[in-house]
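One protein chain is absent from this view; the other protein chains keep their places.
Up next, chain A:
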């Protein structure tokens, strides 16, 4: 039985696509057949982050419109077995996402895949609604700052009222928080919200804390999901988060400041 996960946030620029790419890769590394779908029609980015932008011929919208077969649009990842990308259209807009079309594609995918990961666009309009409507599970990506927390709170409300599970009175969409771009030193200085502050407002289980890391931008620019950068804090944090998602008991790391001093830094780098 396949599971549909939506990576969503309300706010833009918090790391949904980075997290989608990392998470899908992590699930595939754990042996699950996984597909990650870009719902950000017109602002296509997932293919860049996944490093498959030069192999896009047909896309999600073509499949919805019956212009291409699903197998033609799915791109198999070159690095990881079991990992597929369904890119979206850069020339169309969100209106191309019809509920019936999205449902049909998800139904077809669920016959083949263990996990279907939907990378939501920002906002609470059609694109975001379509990406979360069919979800079984939601990962809420939030930055430790008030506007992001408020937007995440809004999206949680939308999940509770406008998802298919809510509308049909089924078990509610399960939810977990992924706190990204967390900088423990700035938190210590009072410039950022603490993990506990965010959890207090959002009141959902914590899936993981991804530290602010230069590795993220570096990985994006070379088209490699950051989870594959095993030396980086961010990569390790995503690996932990995937483990927790699958039920492993893993302690949260990267939530308090690193010890100062060149020696400990060198040690951590190589760890």
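Things to note:
Heads up, the rule we're going with is that a residue touches a chain if its C-beta (ideal position, glycine included) is under 8 Å from a C-beta of that chain, and two chains touch if they have at least 3 such contacts; residues count from 1.
Keep this in mind: contacts and distances are computed from a predicted model.
Taking the options "V-type ATP synthase alpha chain", "Probable septum site-determining protein MinC", "Protein-export membrane protein SecF" or "Cytochrome c oxidase assembly protein CtaG" in turn, only "Probable septum site-determining protein MinC" matches the UniProt protein name of the chain that is not displayed. Note on the undisplayed chain: of the listed residues A:160, A:217, A:231 or A:250, the one touching it is A:160. Screening A:57, A:170 or A:203 against the full complex identifies A:203 as the residue touching the chain left out.
Where chain A meets the omitted chain, the residues involved are 150-151, 153-154, 156-158, 160-161, 200-201, 203.
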